[in-house]
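Take a look at the structure set out below.
Here the complex is missing a single protein chain, while all its other protein chains stay put.
Chain naming follows the written order as A, B, C, D and E, and within any one chain the residues start at number 1.
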Amino acid sequence: MDSYRPPNNEHIDNHMVKMEVNLDDISGEWLGYVMDVLFDAGANDVFYTPIYMKKNRPGVLLQLLCRKEAIGQMKDILLKETTTLGIRYYPLTVHRMERDFVQVETKWGSITVKQGISNGEVFQSSPEYEECRKIAEKHKVPLKKVYEEVWKHVGK
Amino acid sequence: MDSYRPPNNEHIDNHMVKMEVNLDDISGEWLGYVMDVLFDAGANDVFYTPIYMKKNRPGVLLQLLCRKEAIGQMKDILLKETTTLGIRYYPLTVHRMERDFVQVETKWGSITVKQGISNGEVFQSSPEYEECRKIAEKHKVPLKKVYEEVWKHVGK
Amino acid sequence: MDSYRPPNNEHIDNHMVKMEVNLDDISGEWLGYVMDVLFDAGANDVFYTPIYMKKNRPGVLLQLLCRKEAIGQMKDILLKETTTLGIRYYPLTVHRMERDFVQVETKWGSITVKQGISNGEVFQSSPEYEECRKIAEKHKVPLKKVYEEVWKHVGK
Amino acid sequence: MDSYRPPNNEHIDNHMVKMEVNLDDISGEWLGYVMDVLFDAGANDVFYTPIYMKKNRPGVLLQLLCRKEAIGQMKDILLKETTTLGIRYYPLTVHRMERDFVQVETKWGSITVKQGISNGEVFQSSPEYEECRKIAEKHKVPLKKVYEEVWKHVGK
Amino acid sequence: MDSYRPPNNEHIDNHMVKMEVNLDDISGEWLGYVMDVLFDAGANDVFYTPIYMKKNRPGVLLQLLCRKEAIGQMKDILLKETTTLGIRYYPLTVHRMERDFVQVETKWGSITVKQGISNGEVFQSSPEYEECRKIAEKHKVPLKKVYEEVWKHVGK
Partner (left out) sequence: MDSYRPPNNEHIDNHMVKMEVNLDDISGEWLGYVMDVLFDAGANDVFYTPIYMKKNRPGVLLQLLCRKEAIGQMKDILLKETTTLGIRYYPLTVHRMERDFVQVETKWGSITVKQGISNGEVFQSSPEYEECRKIAEKHKVPLKKVYEEVWKHVGK
């Protein structure tokens, strides 16, 4: 599709696919496990949706985003680790905005904030979860308080 | 609870419980099956809710409504037919309004409509699904059309 | 795709896309707000699906349908109003059946019913919600009763 | 239950119930409507859960929280405005923490923040949504930016 | 897409589409019915997802997989049997692995197990649900026990 001209520094990726399987006969324990396996194998994202399937079966729609080159690898994992006998996928276009990482000083030390940039402006500031979590556990403060501290100091 | 005085012909049932199990390691095929087993055994209602459980497991919350006297029977089915190692339940109060059955004449014949009565007035008219379905299949008309025909003829 | 020849008056639209973002760090308050912003900006439809994301995060899949020409505008809204750092989309084909608007006379006045036409036949009759709602509020009758009144008078 | 001694200024309410109905034959349009009717009638909260019901029906579990004295009123609304022929409910205990309202000065004016107080400490600060929304619309800024501005100025 | 070379005996199908409709004004009873109609008409799969739609309406996203040649037929069913005034669809690629059927001998007789084959190896063994169910009902044993018996005897 070429009816959309992107501004600078935005990356438009036309090599991505979304892969899907419907599962009505798998244990939730295995689904918790296979999400990690897929991420470790390089899937860009993996997520589950609750679905209603035939014969009153509560099922799960497993979706993942990956590069076209990874289709075979992702398929192998799904065949090995789930109960599916096949897969389906379709291409999609992904726009990834430029990102920047800044440090915010808090009473517990420095925390990284990931910023999304569009047309030279910051449109989103996301504190890095893992750093916030470690501080919350180390200093025995609520995770909520760590985020609140970051928000107080993020300039825009 | 006695802060609520019911009008006539409404049945207030204080002998009901809601029973629940959380399931994170069961096949959807078995859940489709056990819903029928529970209904056949006399459960007043059985329904599933998608839930997020620990370790990234998509699970199912199975809930059923039954009479207190049926607790043991329902528990036996859940232990036999699901993966649970226990059950939980709590009492609740159920109000069942008086119901009436009337016949509505349509071009395909007579269809039963169940009516809910409160204080002598009809507050709900529900065409009987199974009768509508049989007519739809027999006369090869959309189920939607059968319901529309019933609605045209239901007086209130 | 050209293996399907449409009957008359059906509009086949090949200029539509579905846009999606997965959100695991946004407030439900903002999601309630952005749905209105997207509709006001001309999105054909906007809807949310509950999804299971990594690290035990209950997330939301935001999906919208829009014309290809609107991709940039929708993207700007998503970047400004949600926590996403990118978007994804894929093209789809939309069939819109011809619609007709008829007036149905009820005891409370006239109510518009939108009808879907296919091959010269009415396949769906949908009472206009906003008109039914206003009547329900004005005459202090249940919305259900207003719809039932409309169904009694819709000819097919 | 008296195995829990509350700290000061917390309100423990033992006069609340949760009321529920399962609905497998109702239009989503009516459910959107009845949520408002229930809130306008004084329900403390109203929310919907997607559920799997018998015969492959995707249903909705409607739940509401209300005072015992309101049981009859809520029941009347549910009978009038939904397709149910009965209701169920059970008592629960509600703890409401003391709340405080403070003003936060932003570049667009003053915004109210609701604070939850426990044991003399602020444990939660919630910007008032409606005020934030009005500012976002009036000044044509993203709602997200309004919240970020508030978080910068909230002291704890 | 030709960046993926399949191993032998896997069937890659490029003639499939996914068709979708969003429904916010339909009865769950009709949705239970239309799932069967679509399957009987040859849909490869049909499933429902709970979605949040505008005006606080809990809706259902109906999705089906079918061959391109079936688009017209599926569309007719959706227009006739649901409340939609249009449909949407997009093409996708489906990989179906080779399948094999083996017999497993159990104390109650022979049960068919469907096996998925990839690169000459069995990657999945699925007991045939209907056969297991019939045995469970005939011999009055839990469905779970029938599956467990099959698993004990399936060689890999």
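Just so it is clear, a contact is a pair of C-beta atoms (placed from the backbone, for glycine too) under 8 Å apart; a residue touches a chain by one contact, two chains touch by 3 or more.
Source: prediction; values computed, not measured.
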Visible contact partners (per top-of-document touch definition) of the missing chain: A, B, C, D, E
Selected residue (touches chain absent from view) among B:33, B:47, B:89 or B:129: B:89
Positions on subunit C contacted by the hidden chain, ascending: 23-29, 31-32, 35-36, 48, 50, 53, 55-60
Subunit B residues touching the omitted chain (full complex): 17, 22, 25, 49-55, 59, 61, 68-69, 71-72, 75-76, 79-80, 83-91
Positions on subunit A where the hidden chain makes contact: 27, 29-30, 33-34, 50, 80-83, 129, 133, 136, 142-144, 147
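As a working rule, only the chains that are shown with their structure count from here on.
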Neighbouring chains common to subunit D and subunit E, by label: A, B, C
Interface with more contacting C-beta pairs, comparing C-D to A-C: A-C
Closest chain to global C-alpha mean, per-chain Cα centroids: C
Most remote chain, CA-based centroid, reference being subunit B: A
Interface composition of copies subunit B and subunit C: same or different, split at half: same
CA centroid of subunit B to CA centroid of subunit E, Å: 26
Length of the line joining the C-alpha centres of subunit B and subunit D, rounded to whole Å: 27
Residues of subunit B engaged with two or more neighbouring chains: 27, 29, 35, 48, 50, 55-56, 58, 124, 129, 144
Graph class of chain-chain contacts, one of line, ring, star, complete, other: complete
